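Here the complex is missing one protein chain, while the rest keep their positions.
What follows is chain A.
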Amino acid sequence: MLLAEAVAPASELLAESEFPGLSAAFAVEIFILAMLAATAFAMIRMRQLFGVAMLSGIYSLLSAAFFVALDAVDVAFTEAAVGAGVSTVLVLSGIALTAKRELPVDRERTFLPLAIVLVVGAALVYATIDMPAFGDPNAPANVYVGAQYIERTPEDIEVPNIVTAVLASYRGFDTLGETVVVFTAGLACLLLLGAGSIRGGGRHDDEEH
């Protein structure tokens, strides 16, 4: 309940606008989406990988802002910390190990990826036609278990943040699985790259160099 109270004012504040029909919240969302598209095109155009990594960080930060506009603060938090923060650094560390520039691709080889992207994009746009309106109380996500979680969390668990209640208690087994996935990712990196790090963390070069 506390979460809802803390989050609601931001969107209500944005909703108050002098122009009926075009609310400030809508304008902000359109602006962020336009910035996202512009960033994506800039990333495609750019050949210098350092710039691409920076732009991908900006893309994540914009997505986080968009999630805040949609009142999904927990998701926004994760996106800002992981997408804009850690993964940008990891991509930069990756670039440090390879080339600094992306090689141009032959024009003939760009048609198949373009066709795949267009088909997938069209399918996604087609799928949005059936989607319920944002915040629709009768949407499938908000009835069935969703409504049950909201109704029963104050009695069952008494935790103000329902997201935490669902994540750690109702769906605790799922979250255990996610933690194991994170653990496995770290283990895979350790096995592939980090043998030198275990032995005191000394830097080591491969023998070919």
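Keep this in mind: a residue touches a chain if its C-beta (ideal position, glycine included) is under 8 Å from a C-beta of that chain, and two chains touch if they have at least 3 such contacts; residues count from 1.
The criterion applied here is as follows: contacts and distances are computed from a predicted model.
Per its UniProt record, the hidden chain corresponds to "Na(+)/H(+) antiporter subunit B" from the list "Peptide ABC transporter", "Cytochrome bc1 complex Rieske iron-sulfur subunit", "Permease" or "Na(+)/H(+) antiporter subunit B". Taking the complete complex into account, A:Val159 is the one of A:Ala24, A:Ala40, A:Ile58 or A:Val159 that touches the chain left out. Summary of contacts with the chain left out: across A:Val28, A:Ile58 or A:Val82, the touching residue is A:Val82. Those residues of chain A that touch the chain absent from the view are 2-3, 6-7, 48, 50, 73-74, 77-78, 81-82, 85-86, 89-90, 93-97, 100, 156-161, 163-165, 167-169, 172-173, 175-176, 178-180, 182-183, 185-187, 189-190, 192-194, 196-198, 200-205.
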